[in-house]
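Here the complex is missing one protein chain, while the rest keep their positions.
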């Protein structure tokens, strides 16, 4: 398979895995920066993640222009992806979702912080972006590059941001990393909701998060990916280009 | 397919989708106003939603008289549907259910309000109807047009109402809209229960709800419907008459 | 099919349905009074409910003596069943389980009360029996008729009792009724746990519970049974002897 074909197959698998974990429902999406052209990215047309196939994946400029739409409708919120790729040259993959356990933190202004070593991929700080602050009463959908840019600015150099009343955005240096981070962001949120009812929480220290992120690599991501491929009935393939 | 046939197939699919989401269990039902006769509506005979087929669907007058029962037993609570269709000419579809996360709000008199953009279909206000206020100690079942009328009056011009100790009623201008609203009413209730344990909740503003409802259309409903059809093994068909 | 064969098949189906709902896990059991001999009852040998077949079902005297064991091992806690049948001539079926949401009520001494019309089958009062009060430090298992008798005395003329640190016992006048009551006891407990975090709960009034129990009959039980049979892949058959 060519690098592009490998990337498309990996993106299909990623959609299925995120759906299987309930991190996306019929909404939410994952993109990857084009492996041969960093000014483009790949993202499915507007479909539910659990039914996406290779032929659904479209190519976009960072401003969200479809290269060869072939009649397919793009996601209304693709500006989230392009805006992050513009602001963060090192980022290779972006997930936007309505991951359920994360929502209560955004609407109550509660700090979502890592309490489990598996969840260190969220970083030590997850800012909350509120579309209303700058844009007033909207549909909350990030449908313009201006809104996308404001969200990317709030994200800054971090790994995830909450979107009040809407969901979250998670970024990573590979499809496998961002899928892992998005899944464990949901796990951590659920655990933090529960731990909060018991008492004060001892979160991971900054040093622990740093140590985990430094060491975390293919070992961790491949093991998870292999198991998750099995669960969704997709073949396990090595990471594109590896 | 004729318009009637398309409508019957859509109603079967709607039953399966609601069951798959746990929004109905073996109880709860969804009806649609007859597409060619606004004084009649279509509703399954008394069966669990997950096993309903086209031949189970009966036709009723708004007063709940079966047109051609063919020996089938109707739901005892069909008065809910007819009463809403009488009071609200613009309403095309009605769901009544015992959607679990919604119940705690009805029995504690807690305001259920939209905190997630996907849940704006519940509107800014969800009244709580208590059968006991007017009818005293009953089975709580809405078995007469008088009870149905009282419930419809409590609903007023809103999109959903809770029924204390019983469940809820959700209304919409199409089967797909009402299924969408009922599913996200449950999602919102679950999230509000969790958010409540963290602190004060910033709900959607009235302006945000209005903006979302104004924009929401076939784009949103078709994408969800397509994914949900896949999940329950039903073919995806365009909306009846479209 | 003979009445006995119908009863055995219904009991197998009941085991599968309770397992499917998580009301029993690999432990927990359901019995039925022998349809032709009220001094005997039918109960599976010691197996997980989800794998029980007709040949696993044994016949016992009310004192728990197996009539024709054929080498099969009985449940250690069959005394629960015989003790209830002795004390309550009108009772036809008994469920004992570790239904999860019910446990927190038993260990905190919190009143579990019906807040949902579907859950009226638990009655207005569910006593908590603590084996330690009379028997001291035991395994908590009800392995003797003396312990069973003490539990049955705590149950009195009610429809369900909690067993502290252990589970619950639910009784009914038919297999379908007791399965229905046990499933909705679990549903109610889960909802009460959630409602409790929102505020004071308005439970069903005594008059409402009475009205529901008076009206509830084959209509309700058959509709649920039909849907549940479908879910566990068992044929739907009319109630034995009907």
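The first chain written gets the first letter, and so on, giving A, B and C; residue counts start at 1 in each chain.
Here, a residue touches a chain if its C-beta (ideal position, glycine included) is under 8 Å from a C-beta of that chain, and two chains touch if they have at least 3 such contacts.
Small disclaimer: the values here were computed from a predicted structure and weren't measured.
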Contacts of the hidden chain among displayed chains: A, C
Per the touch definition above, residue among C:3, C:54 or C:76 touching the missing chain: C:76
Missing-partner contacts on subunit C, residue numbers: 25-27, 46-51, 73, 76, 98, 100-101, 103-105, 107-110, 132, 136-141, 164-166, 193, 196-197
Contacts of subunit A with the absent chain, listed as residue ranges: 115-118, 187, 190-191, 194-195, 197-205, 207-208, 210-212, 215-216, 219, 223-224, 226-228, 230-231
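We take it that only the chains that are shown with their structure count from here on.
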Touching subunit B and also subunit C, the following chains: none
Fitting subunit A to subunit B on CA atoms, where both chains share a sequence, rotation angle to nearest 5 degrees: 90
Intercentroid distance (Cα basis), subunit B paired with subunit A, Å: 32
Residue numbers of subunit C (touch at least two other chains): none
